[in-house]
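Each remark here refers to the structure printed beneath this line.
Apart from one protein chain that is not included, each protein chain of the complex appears where it belongs.
On to subunit A.
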Amino acid sequence: MKEDKKNSFNTPEGYFESFNDRLMDRIQKEKAQEGGSIIPKTDGFAVPVGYFNEVTPTVLSKINTKKTKVIPLKTNRRFYYGVAAVAAIFILMFSLIWESNPEPISFDDLANAEIEAYFENTDLEMTSYEIAEVVSLEEIELNDILDNDLEDDIIMEYLDENVDDIEELNLEDIDYE
């Protein structure tokens, strides 16, 4: 214990050495309580100077150039993709069923890995939602194309491990109607 010669009051040892740290801690805590949270109020993102002035003419120029090209196909585009996808699936299935195909190179000559790589690397311009919209599971059962039956508990286990939010599974209509 230290003694103050003039006042004869004592302070605990190390009191003044640790005073600054304790004070700063207290200020930090009070700050956090005032704001109600330790989450920062801003997130630190910035934009290039003049960006918001440039973006309007850029968007308007794209509208003018894209208008004539895109509008005629607009309403039917998805339908065409859908038809193409269904046709491709049927062709694929028929070529599997009729192995007596006289073509020199048959579907069987392709390794599964090559087919998977094709679907993986080719941009089909269709999301899985769009494919799901045109090919319903009633027409093609999953078990038709799998070696082993897909049991319910396997599906549940998969969903449990891989899906964060069950609401994400709901198909959303993004037709903006």
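We adopt the following convention: a residue touches a chain if its C-beta (ideal position, glycine included) is under 8 Å from a C-beta of that chain, and two chains touch if they have at least 3 such contacts; residues count from 1.
FYI, contacts and distances are computed from a predicted model.
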In UniProt, the chain not displayed here, chosen among "ABC transporter ATP-binding protein", "Peptide/nickel transport system permease protein", "Reductase" or "RNA polymerase sigma factor", goes by "RNA polymerase sigma factor"
Out of A:Ile38, A:Leu92 or A:Leu110, only one touches the absent chain, namely A:Ile38
Answer key for A:Asn7, A:Asn20, A:Thr56 or A:Asn112 versus the chain not shown reads A:Thr56
Residue list for subunit A contacting the dropped chain reads 37-40, 42-48, 51-52, 55-56, 58-60, 62-63, 66, 70-71, 74, 120, 123, 127, 164-165, 167-168, 172, 174-177
